[in-house]
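Only one protein chain is missing from this complex, and each of the others stays in its spot.
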Amino acid sequence: MWFASDNSGPAAPEVIEAVAAANAGHAASYGADAATARVTARIREVFEAPEAAVYLVATGTAANALALACLCPPWATVFCHPEAHVAQDECGATGFYAGGATLTPLEGAHGRIAPEGLQAALAATGRSVHGVQKGALSLTNATEAGTVYTPAQVAELAGIAREAGVPVHMDGARFANAVARLGCSPAELSWKAGVEVLSLGGTKNGCLGVEALVLFDPARAWELELRRKRAGHLFSKHRFLAAQMEAYLEGDLWLDLADAANARARELSEAIAALPDAALVHPTEANSVFAAWPRRRHWAMRAAGVHYYLWPDGQSLEGAEDEPVAARLVCNWATTQAEVAQFVGLLRGPERAVAREVGP
Amino acid sequence: MWFASDNSGPAAPEVIEAVAAANAGHAASYGADAATARVTARIREVFEAPEAAVYLVATGTAANALALACLCPPWATVFCHPEAHVAQDECGATGFYAGGATLTPLEGAHGRIAPEGLQAALAATGRSVHGVQKGALSLTNATEAGTVYTPAQVAELAGIAREAGVPVHMDGARFANAVARLGCSPAELSWKAGVEVLSLGGTKNGCLGVEALVLFDPARAWELELRRKRAGHLFSKHRFLAAQMEAYLEGDLWLDLADAANARARELSEAIAALPDAALVHPTEANSVFAAWPRRRHWAMRAAGVHYYLWPDGQSLEGAEDEPVAARLVCNWATTQAEVAQFVGLLRGPERAVAREVGP
Amino acid sequence: MWFASDNSGPAAPEVIEAVAAANAGHAASYGADAATARVTARIREVFEAPEAAVYLVATGTAANALALACLCPPWATVFCHPEAHVAQDECGATGFYAGGATLTPLEGAHGRIAPEGLQAALAATGRSVHGVQKGALSLTNATEAGTVYTPAQVAELAGIAREAGVPVHMDGARFANAVARLGCSPAELSWKAGVEVLSLGGTKNGCLGVEALVLFDPARAWELELRRKRAGHLFSKHRFLAAQMEAYLEGDLWLDLADAANARARELSEAIAALPDAALVHPTEANSVFAAWPRRRHWAMRAAGVHYYLWPDGQSLEGAEDEPVAARLVCNWATTQAEVAQFVGLLRGPERAVAREVGP
Partner (left out) sequence: MWFASDNSGPAAPEVIEAVAAANAGHAASYGADAATARVTARIREVFEAPEAAVYLVATGTAANALALACLCPPWATVFCHPEAHVAQDECGATGFYAGGATLTPLEGAHGRIAPEGLQAALAATGRSVHGVQKGALSLTNATEAGTVYTPAQVAELAGIAREAGVPVHMDGARFANAVARLGCSPAELSWKAGVEVLSLGGTKNGCLGVEALVLFDPARAWELELRRKRAGHLFSKHRFLAAQMEAYLEGDLWLDLADAANARARELSEAIAALPDAALVHPTEANSVFAAWPRRRHWAMRAAGVHYYLWPDGQSLEGAEDEPVAARLVCNWATTQAEVAQFVGLLRGPERAVAREVGP
């Protein structure tokens, strides 16, 4: 059973088939192929944004760092949640891509930045030449806490940012999960709410490795192309990125995949909430479940070979067996109801007498 | 007919099949999967280098820039041929990755750096704190002129560099073509000749998008891992990179593919050399042919829909019809003898009366 | 009356005279002059560090950023107090000089990092390739809160850092004030307590513009020279930097100047503490006083033309006249007892009826 991350899941069959089908004969390289043109058109259609510039890269870190480098000058700071991927999981990519720009973490419950905190941080930043300046706001949706920002919540934060002249980036590695949850349109959750640049994830939700950068304002499109190239993120056999994204957006595959993952997380969440000695840490609004249970249950799960992470990192595996530890469980499109049931059974069930097992 | 670049060709069927086969169930992400471990072992075996550190990325620019950033500090310079990919085709990636490091172009016939030029440049560089310092030597093999360095030629240049305390990188985007041509072992053309870090290409020679960074001295392995991560080049679904490289190195597929491309280039080259009004610009030693023919023949070829580049870029399409223009033709594993014959027929044949066509 | 900053004070007459005296005839440039050699020897003597490498620059930001760039790789983080100059007042210089490195602020009362916080941050940092790595510890002494670290306190923090393989930098823009306060030797407060690189301030304490970088371990001396040069901080007419530093360290001028500033601050502090409606915010251990008094007193002082900053920045000038506001008062070597008395008189005295005045 794998609940470690959505990126440990497989690609959707439709995506794999599209890649194989793209391998026919010769094609112009570096994005001049027909499939890339079709992807651009499709994303403009999906987002009701006929002017948007669209670029494909293969990783979420690349998408985020390229976007922020276009929005935030070297002497400025990106406002983000302390748990944001750009803050925790990209080994300083923003600073590297944006020439030494910094991050300013803004707290907020359940992975969402609090409007008043953003307000205060904007007021306190860039008051003179001595400190770093206001650069960009980066929102993660769905958040790293498995929750979502509604269009209204995005609009509120983006409005505060715009007021201060600060552009808005959205890390949408799990944007599909947010849209699927909210039932809104992609446009409502992005540019209509004030987002300038979106990192639209594919990898975690059924692709092999593809993300789209969507610049709703194409003014910085050429800059982004140059940044992508010199960062080594312009693929020569670009058709294989395009094929993934095309299949992903064909029909509503991307939303169907996200729906499946969200549904499994909801089932998991409800079952956990019903257990007498477990509790949710965050509300479950997308495809991740954050919950706590006694340490002895963790030992039992690990002994049974279940893959997931204690969250936050660094919790002690040793200690009282009744003390709660917190964990993250991530579902992906391929997670089955049987796996969820099996997991819940294990979690509920009489703990086997297990040797205390240590390890990540 | 496509002779524009080897990256306009398809992937080998074995590679596509391996990617599809890798899509089974869950796997640990970020390179902790079994396939990645097998690839590392296989590359150590192929290169007779049991200590080598091996990392996969998806583009040649990423491979080169990451390698050079590990070898060349920000205040130093990379010595390379003026036609090198790092100098011409990476939009300043070396400077970006290596914190502002510069390039020092060193001339040499047919794409190969002249030893005496390297000697002189090393002597002239880093004489005081005022100028940039000696950083690294980057050799491209097969070269951008379609020629190869022999192991002895690499060893001579690497020896001069080592003498000056300068490490050696090899851009091996077409390393397979060089090995296939020379009949030497991969080790003889790399670490045995003094190469510290090799960018081992897969993309141009039958993969979808994968290159291996081989650090024969693993001392900087952790630095490279961190650089790769913060540059956004660490793939979460890493198995799909690994699957490509594993299939590519299975048996001698990589060399068989290169052999096929080299053979087509040789046939093309011999046929062109035999034409009364065409001439080779460089000897054909790998999978690219550099040749010149009258401008009117170029018009004819373009009219017939043949894809190739005039080389160097910027030659006028207008002008006397008998004046020679120079072109680059690149074969890949999928180029057929029929295509070569058709091309040669067109080139030889009575030019059809064509409207002069302008455009890239 | 100027209590805005020690850098609004004049240079000491001895320093000005030394600069004028240095202007005789020709001298070798870029630090090859005799005065620079004498300064190096003198600093080695003052610090009992015969192997130390010494470099002069003209600003504290340059000193700190160059030092940290040598200690902290681009993918790592500098641990510092949230009020540190590197965090608040250098517009991201660390990120710029260190290729995108980040800062990790560590709280602690009265400007001093708490050992347990450092311990925890080191344990939490660099656990995998995904996050930034442990880079360096930067301590400010005297601190930005007008307090000092004792040698034992430095040694405790440096010991924790060394344990984790993390080198220690000291921002000693006010190092003289700390030494003067503590009565310890310069060595005891630096390398003997575990400091690898010291930014030894001159500018705030009676020079025109000079700081010394002291590398107790000279292993990275050449790297620092190159970084200084390419940052434009290697002065051609270097004798004018050297002359300042030489006069500053002649006899115990540097400590005498600091003693004078510290004494004025102490007098100011004691007088403020004795007022019924004022209170110290931090203990006064060096040349800065942090205190709070009713807003109406602030209006009175401003009306009288006294220069100082409300601290922290951003406090409202409007509001209840009895509500306390907090301020920073900085003394320098040239602050007189008369000015202190005059200030205290104003602060104590019956507030004149003043129009509420707004402005920085």
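Letters A, B and C mark the chains in the order given here, with residues in each chain numbered from 1 onward.
The rule is simple: a residue touches a chain if its C-beta (ideal position, glycine included) is under 8 Å from a C-beta of that chain, and two chains touch if they have at least 3 such contacts.
These numbers were taken from a predicted model, which means no experiment stands behind them.
Peer 1: Of the listed residues B:103, B:118 or B:166, which contacts the missing chain in the full complex?
Peer 2: Final answer for the missing-chain contact: B:103.
Peer 1: Touching the left-out chain: which of A:10, A:74 or A:167?
Peer 2: Of the listed residues, the one touching the omitted chain is A:74.
Peer 1: Out of C:79, C:149, C:216 or C:240, which touches the unshown chain?
Peer 2: Considering the complete complex, C:240 is the one touching the chain left out.
Peer 1: Using the touch definition up top, pick the residue from A:17, A:48 or A:225 that touches the left-out chain.
Peer 2: Among A:17, A:48 or A:225, only A:225 touches the chain that is not shown.
Peer 1: From the listed residues C:78, C:91 or C:347, report the one that touches the chain absent from this view.
Peer 2: Result: among the candidates, C:91 touches the missing chain.
Peer 1: List the subunit B residues touching the unshown chain?
Peer 2: Its contact residues with the unshown chain are 74-77, 88-92, 95-96, 98-103, 123-124, 127, 129-133, 313-314.
Peer 1: State which residues belonging to subunit C touch the missing partner chain.
Peer 2: Spelled out for subunit C, the touching residues are 2, 4-5, 7-11, 13, 16, 19-20, 23-30, 57-66, 90-93, 96, 203-204, 208-209, 226, 229-237, 240, 307, 334.
Peer 1: List every residue of subunit A that touches the chain not included in the displayed model.
Peer 2: Answer for subunit A: residues 30, 73-75, 99-100, 129-130, 133, 223, 225-227, 229-230, 234 touch the chain left out.
Note that only the chains that are shown with their structure count from here on.
Peer 1: Pick the chain whose C-alpha centre of mass, unweighted, sits closest to the average of all protein C-alpha coordinates shown.
Peer 2: Most central by this criterion: A.
Peer 1: Roughly how many whole angstrom separate the Cα centroids of subunit A and subunit C?
Peer 2: 42
Peer 1: Please compute the C-alpha centroid of subunit A, do the same for subunit B, then give the distance between them in whole Å.
Peer 2: Result: the chain centres lie 34 Å from each other.
Peer 1: What residues in subunit C touch two or more of the other chains?
Peer 2: Within subunit C, residues 74-75, 99-100, 129-130, 133 contact more than one other chain.
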